[in-house]
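I have a structure I would like to understand better, so I am pasting it below and will then ask my questions one at a time.
Note that one protein chain of the assembly has been removed; the remaining protein chains are unaltered in position.
The chains carry the letters A and B, assigned in the order they are written, with residues numbered from 1 in each.
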Amino acid sequence: MSYAGGNPQFPVGSPGLDPRAPVPSGDRGSKILEPLRAEGARGVAIAVVSTVVVFGLIAFAVLTSSGWPAIKEAFFDPTIFWDSLSKIMEKFSRNVFIFVVAEVFVLILALILAVMRSLRGPVFTPLRILAAAYTDLFRAVPTILVILLLGFGAPSLQLKGVPHSDVFWAIVALILVYSAYVAEVYRAGIQSVHPSQVASARALGLSRGKTMRFVVVPQAVRRVLPPLLNDFIGLQKDSALVAVLGYTEALRQAQIISAAEFDFTPYVALALVYIVITIPEARFVDWLVARDQRRRQAAGGV
Amino acid sequence: MRKVLSFLAVGSLLFAACAEDNPTIGGTGATATGGTGATAPATAADCAAANADAFLSPGTLTVGTGNPAFPPWWEGGTTDGSEFEFNDPALGEGYEGAVTAEVATRLGFSFPDQVAFVPVSFNKSFAPGDKDFDFVLQQISYKPERDDAVDFSDSYYNVNQALVSAEGTSVADATTIAELQDAKLGAPIGTTSLDVITEEIQPTQEPAVYDDLAQAVTDLQNGDIDGIVVDLPTAFFMAAVQIKKGVVVGQFGAESDEYFAMAFGTGSPLVECVNLALAEMTEDGTLDAIEQQWLADKTNAPVLS
Partner (left out) sequence: MTETAALAIEGLHKSFDGLEVLKGIDLEVREHEVVCVIGASGSGKSTLLRCINLLEPVNAGRVLIEGEEITARGIDVNRIRQRVGIVFQAFNLFPHMTVIRNVTLGPIEALGSSKADAEALATELLERFGLADKRDDYPDRLSGGQQQRVAIVRALAMKPDVMLLDEVTSALDPELVAEVLNVIRELAAGGMTMVIATHEMGFARDIAHRVCFLDEGVILEEGAPEQIFSSPREERTQRFLQSIIDAGRM
């Protein structure tokens, strides 16, 4: 997907582009079922047969393999599944708390970092250096390491007022790390806004700050919704890292049951929980992007 | 003569008991089903010989354990070339080390030349599929729920859980379980130690569950938790070595029926061979001697009730 603005099928600024013509919605490349519309009934028949054959073969290979019964018992045990599901979901509310709180701060801090990095003018050089150094540092260090260092290190200092809570430090660590990644995503978005948009805003007499605030950032954020969602999904999964500090969240809960039963089914249950929440998020962002794409066509024309 | 007879009696009784639990695998000629009264192996060595094909690597006993190999279960320090941290299992020292060496010998393998050690993570010990080991031992407790995934040997150590802490904490001087109600306790994951907290102690605060004991110790020293529940020998080791001003507060359930066992792949015919070896060791006092040597100073702690 191109973030340079406009649909690559319709070159920017070309005469003959009439924005009143219906524009393709969404991203052409990711329409799984697109070829079917083009080919008609015959295409649909071929697609159905091919799908059934391929997935059928895979299923057959798996289900008749000699190891399947053992796998089934170890990963897909129904009793353990239902027993563990309720406990896991109960603890999952802790993950939700952690990643929702973290995400709010990440979105804010990352935007500050991205804007800092994008400021032009020599007087802003120290800010740019700071933002770049921050991003480099926290993208380099593994997240689990940051959590360990903060979660065990900070309380070790035995300073007054320093919180000891596992959840607190896990959230702080996640904010520090993910802000670095998301800042780069924002920065890509900011740079993808057409320079003429900035020119138009400055030409009206808007200051740099107001141009950022009203014209650049709103467009930049809309452009990078898919990678923002990517990072949010990563954050949702990394919320499990708080477990290394001793706090029992969903993954740790699954681990406990797994160790007690010598069975892996609880992990499968947790995976399903994650799938169930992630898919609607993805469809929602797709919808937002499609809506924004339509409006962006205008920028691609006149 | 009497010794031999009583040994045979005990051995065949034990053997009959085990044989019922272990189905035969394949047809290598090893007749392990009880009740037929046919050629039942009399000694561990016979059993091993009869099931020679069942070993992962013929002519070698492959034993899995966790890495690092912690005292007092494994001792002797590290060796160059060994991938194990803390202690090299091939030295045959420490309680589990000595038990392994003894069992191997009784199965007819010379220790350590014909014994290979492989690091096996906790999850790997019960994952389905082909195993990298003949059996694994790393302070794994027998639990009925676990019985579907692996086959367990008989006990090689009857274990009690204990509470370890540091001087000055709220639980350091506790003598009863009631005094532990308000404490924040921790336990390593995947252990029955956690069960003790949730089922016996039932404190008001949720237990902290750790990937490894080093992290639990850090939280203890920080004052974020008040005490750690682990098996009794490990508690002694931690109090003496890992925790500053460590103290073993006490042990739980003197009548506990928890025990450590080796874990095998399901249906492994080697279980009965090892059980035979363990029976021999129990009968002739070897097991007791090993316990005396490695855990003597690690069993005396007041009972918390």
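Here is the rule we use: contacts are C-beta pairs under 8 Å (C-beta built on N, C-alpha and C of every residue); 3 or more make two chains touch, one makes a residue touch a chain.
Every value quoted in this text rests on a predicted model; they were computed, and no experiment measured them.
> Please identify which of the visible chains the hidden chain touches across the whole complex.
Listed by label, the shown chains it touches are A.
> With the missing chain put back, one of A:Pro78, A:Pro126, A:Gly205 or A:Pro280 would touch it. Which one?
Answer from the full complex: A:Gly205 touches the omitted chain.
> Touching the absent chain: which residues on subunit A qualify?
12-20, 23, 194, 196-197, 199-207, 210, 214-215, 218-219, 222, 292, 294-299, 301-302
Everything that follows uses one rule, which is that only the chains that are shown with their structure count from here on.
> Roughly how far is subunit A from subunit B, going centre to centre by Cα mean, in whole Å?
44
> If you look only at subunit A, which of its residues touch subunit B in the complex?
Against subunit B, the touching part of subunit A is residues 67, 70-71, 73-75, 152, 155-156, 158, 164, 166, 243-248, 252, 255-256, 258-264.
> Can you tell me which positions in subunit B touch subunit A when the two form their complex?
Residues 122-123, 126-129, 143, 145-146, 148-150, 186, 189-191, 194-195, 206-211, 215-216, 218-219, 221-225, 266 of subunit B touch subunit A in their complex.
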